[in-house]
Structure formats: structure tokens, C-alpha cells
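Here you go, one structure.
As you look at this complex, bear in mind that one protein chain is not there, while each of the others sits in place.
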Amino acid sequence: MRRRRFFTWLRQPGVLSAMPATLFLTVGFIGPLVMVFAYSFMPPRTFSLAQAPTLDNYFAVIHESYYISFLWSVWLASLTVALLLLICYPIAYGMAKLFGKWANLVTILVAVPLLISENIRLFGWVLFLLKKGILDGTMQAFFGIEMPSLLYGVPVIVLGLVYVYLPFMLFPLVIGISMVSDTLKEAASDLGASRWQIFREVELPLAMPGVLIGAMLTFILALGSLAEAKILGGQAVIMLADDIESAFTFAQNWPRGSVLSVLMIVFSGGLIFFLFRRIDLDRLLGGR
Amino acid sequence: MKGEGETPFLQIRDLVKTFGDFTAVDGISLDITESEFFTIVGPSGSGKTTMIRMLVGMDSPDSGDIMLKGRRLNDVPANRRPTCMVFQSLALFPHKTVGENIEFPMKIAKVAPAERRRRADLLLEQLRLPLSYYDKGVNQCSGGERQRVALARALAYDPEILFFDEPLASLDFRLRKTLEKELKDVHRETGKTFVYITHSLEEAMVMSDRIGIMRDGHMVQVGTPAEIYNRPVNKFVAQFMGEVNTIEVTRAGDNTVKSLSGDMVYTVAGDSFDRFEKGFLVIRPEVMKIGPAAEALPNRLAGTLFNDYALGSRIQYQVRGADDSTWLVEKLQDNPFDGTLGDSVTIGWQPKDSILVMD
Partner (left out) sequence: MKSRRFSVSRTLIVLWTAAIVVFLYIPIVSVVVASFSHKRYFSFPVTKWTTKWYEKAMASLSVRDLIETSLEVAVLVTIFSVVLAFFGALAFARYDWKGRKFYQKIILLPIFFPQAVLGLALLLWFSAIGVTTSWHTAVFAHMVWIVPIVTLIMSIQVYSFDPSLEEAAYDLGATRWQVLREITLPILSPGILSGTIFAFLLSWGNFPLSLFTTGADQTVPEWLYAKMVSGYTPMVPTLGSLTVGSAVIMLVLAYLVYSVIRRRTLKE
């Protein structure tokens, strides 16, 4: 009887459609993650899975201060999210409510850079901010001011993170704000609320799903980022992903790299899990 | 009426459909005659859409049979059944023109292009659409025109039965009235069997040969509009049409019933009294009399006029009875009641004008 019910469920068009992608991701995504998890319990500097599990690598995270890169990553990611919320909210508001037909143009303009390799874009910033680069060169030529080197520090890394992940904050915010109905705000105003009160009591709560998704997405992506710190920041900050990469390549220590990856996965996964519990994707994306 | 021995047209037997714990259709049996206009009426949630979807083939029943001219349709998939549905949203294909929409079923049936075009033009004419609409985009047609295109497309399939899922629900009053009449005309012209569902009994009365009233998955009453109106089988059907006066009564004596409090006795007429023990007495506002005309009636009571409403062609008076009950009386606008609010009035009705129902 249970078998029959299983096959009836299986034959539904929704389930059949979901099969290919799901199977693929199980092999391509879940599989590797399980692998990483398994490796994290292997003795350090080994490459095979056929060994007795150990917690050495987990202890090493604390002892050998790998948690520093973790803390830096969390700190920079948080800073990025905060800045992006402030930067993008007005734009998202404009796109959802003010720009009308022009909003599509802004969408395209913001989306196009995403389709250009991240490295190229970051490299463009290098060219811009380099000594004798575009900014420095323009300043010298027109104003006679010599700019200090803006690269290879922490601020420029944040600039890079804000730059790269801006669309990932903007688009969810637009969706969130467009869910706030104008009539509700008018009603609140009619009942005597000030602009700030309307924002706090009506707009922000209703736009919250979009805000949460934007914040979560940008945080997690920034947390796991690598290129900005390396290309723009030089050696100023080592991000968690950098440590992971080093462990897998130079240090030839797969188990250690796996532990750090697990750390990142658990942390991000926890946040995602928390977020997804509270969001109804059908309403957000489908407007139903 | 069909003679004996002829195969009945559409027969539905003990149809059941459940969704988890919820029973949408609870053992319905129904016979539909060929070429009739049958309307299923019921409030939302009564199961009428589920019912129709099973007849068309979109959902399959948990148990029960659907027979068309003796042939069991249960296992025949929707695209092979000689049935066609006009959806509530009309489901016109936005990426095809009016002509392409109408020709769609013919194209599927591999009819030759020239023949398709000929038939499409005929349908356009029949549905009173200009031939030039053939190349028009469906999104540029008005609401009424889209209805006609949807109907033309369904007719192009040449089904034995056409089903309609509340197609006029989203239209404004005037357009609805116009299309109701047109639908009736098309029904007469094509001679096909129409099965229509709606939540408005009023709409059903206008168009149908017979009506089936559905509630909570059951078919409560099936009959002609006159039967439904004059001999509703229970309180639900009686009240479905609109506001009525209802009193709970029990059998009293010879052709009389008394109210629950015991102090009012009413005379009734008709054979529905024979088996009556207890139930309700239903009197429609338009058969009630008010003022001097009521004073000689066998069923009458005194009350106070406390409200009046203009309802277009009629005026409705609200009268409060001695026991704080509210009575509704309607009169035609050109023959209003001459009195003021607050007056004491007599209201009453003829025994033959009341309806007795059991529950």
C-alpha cells in the first residue's frame, strides 16, 4: 500500500519535473558537501577517507587561530550588509514605487555588470585606484593632488564587497518594497502617522521578507568571498575562503580545509535555515 | 420528453470525490437530457466546480460512474471526451489570434486549413463577431467579445456537451444580462447540451431548462425553475433566491400549523401538508399583503412599519411583529403602501401562497 502511494506521488507532473534538477543537485551539491563533512574528520594532512575519524582538525581551528579569518569574514560581511542596506534602500524604493517604466532600465543597468566576470570588474577598480591609475592620474592632471594609495587596505576591500554584491541586495529589496501597498500607507497617514512612523510601522515590517533575503544573501556571499580581499586588499586581510583555499592547495591539508568549510557551511546554513522558515517564497516571487 | 427504452443521455451515478479529509462531492446521482440547458447552482465550496471537472475529465472521481449514451467515460481522458469546457478565466491563448484560437481544436483534429477557415468564419458569424476579427489579438478584444471567442472555440470542437464554469462571474451587470440572453440563443440555435454552473440562482432561472441546487457536495434539489421557485424542498433552497420570511412551525390541526410559541396559527394549502410534522413556513415578500388588503386575509398579524427600502422596480417594507420578529413585504413601485414609518399596520398572506418545508 505504501509503495503504491509512493508511485502515485511520483507520477505527478510536479514531481517528475523536479526530478532531473533534484537528482543532479544531489549528486553535484549534496554529495560534495557530504564529502567535505567526511574529510573534516580525517587526520590532518591526509588525502584518503578510509581512516579512523578524529576531531583533531576541529581543535586546531581554535589552537591555530584559524578562527581569526572567520572573524574577519564575519566582520567584513556584516559591514557590507549594513552599508548595502543604507545604499540600496532608497534606490529600491525608487524602483518599486517612483520610477515607473524607467525601473526596467535601472534593472538592466544594474544587472548587466553581473554578467561580466567578477575578476574583471575588480581589476577595473585596481586600474582606477592604482597609483598613477585613473583616479590618481585625473586628480594629478586636473587638480595637482597626489592621491595616497587607496589599494591594499581594509576600506578598499569593503568597497569591493559593496560593489560586487550590490545587485544581490538591491533586487530582493525591490521585491520586498513592491509588496508594501500604497493604500496601507495612505491609510496610516490618514490616521495621523508621520512619515517616519509610517516607515517604521507599515513599510519596514511589510518589506521585511525582501530585506531579510537581501541581507542574508549578501551576508553569506560576502562571508564566503575571496577575490575582493585578494585582488584589492593584498595581504591586509585573509578571508575564511582564502584560508580554505590555502589549506587545500599550498598547505596540502584537505582535512583542515574541510573543517573550515564545515564551519562556514554550518554558520551559513544556520542563517539560511532561520531565514527560510519565515519566508513564503510563493508570495514573494509569485505575488500570490 | 424521451420515451421509454431510449438510452438516456448523460448519467451520473454516485459520484464521490474527496481531497484528504474534505469531501467535495458526496455521492451525487443525476440525469441530464440531451439538448437541455442544465444549470448547477450552489454557494462557493458546494463542490460544483469539482463536479464539472470530473465530468470534463480534468479530475477523476474516487468512485461512481459517468455514462454518456451508455458509454462509461470514467477512464476516457479529457482530450478524448466529447465534452468541452468554457473556463472561468476563458483561457484564451494569448499568443494566438482570435482565428487561431477558434481553429485550435480543428488543427489538433487535423482538419485541412481551408476547411478550418471556413468553419471558423461560420462560428464568428454565429457568435456575432465581425469576420475581420479573425486576425485580431485576443487581448485587444473587449470582455464580451472574449466570451464569444471562448464559446466559438468550444463549439469548434463540436462536443456533445458544453460545460461552463461561471464564465460571466467577472462581468458587470449589463454585460452579463446581454450575454445570458446570447448564450440562451446559441443554445437554441446549436441544439447542444449545455451544463452551466453559477452561484447565482437568478442567473440560472433566466437561462435554464432545469436547475440542480448543490450544497456541501450534495444535490439538494433538481427541477425546472418554476419547481424550484414554487416548491423548494427545504429551507436552504427556499432562502437561496433571496430574502424570505421564515417561521418555525409545527403541525396543529386541519390544514393549520402553529408557531413555536404557540400563539399564532396559520392556515396552509396544498398537499405538502399531509406528511408535515414540523419545519418551516416560508412566505416570499412579494406575495405578502400590507395594509387594508391584508385585513381580510386568513393569515394575518399586526405589526409596526419600521423601515422601507427602494429596490429598483419594487419597494421593500420591514415590519416588526409583536414577538419582535421582522417581516418583509414587497410591493411594486407604482403601487406603494400609503403609510409612514412608525405606523401600526396589518400584514398577511393567502394560504396558497406560502410554502411548507421540513428542514
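Order of writing sets the labels: A and B. Residues in every chain begin at 1.
FYI, a contact is a pair of C-beta atoms (placed from the backbone, for glycine too) under 8 Å apart; a residue touches a chain by one contact, two chains touch by 3 or more.
In this text the structure is predicted, and so the values were computed from the model without any measurement.
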From B:Leu15, B:Met85, B:Leu123 or B:Met264, residue that would touch the chain that is not displayed: B:Met85
Contacting the left-out chain in the complete assembly, out of B:Phe9, B:Phe104 or B:Phe280: B:Phe104
Residues of chain A in contact with the chain that isn't shown? 9, 12-22, 24-25, 28-29, 31-33, 35-36, 39, 47, 49, 87, 90-91, 93-95, 98-99, 106, 109-110, 112-128, 130, 132-138, 141, 163, 166, 216-217, 220-221, 223-227, 230-231, 241, 244-245, 248, 254, 257-258, 261, 264-265, 268, 272, 276, 281-282, 285-288
Tell me which stretches of chain B touch the chain missing from the display. 56-58, 78-80, 83-85, 87-89, 91, 93-97, 104-105, 108-109, 135-140, 153-154, 157
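In the analysis below, only the chains that are shown with their structure count from here on.
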Using mean CA coordinates as chain centres, what's the chain A-chain B distance in Å? 57
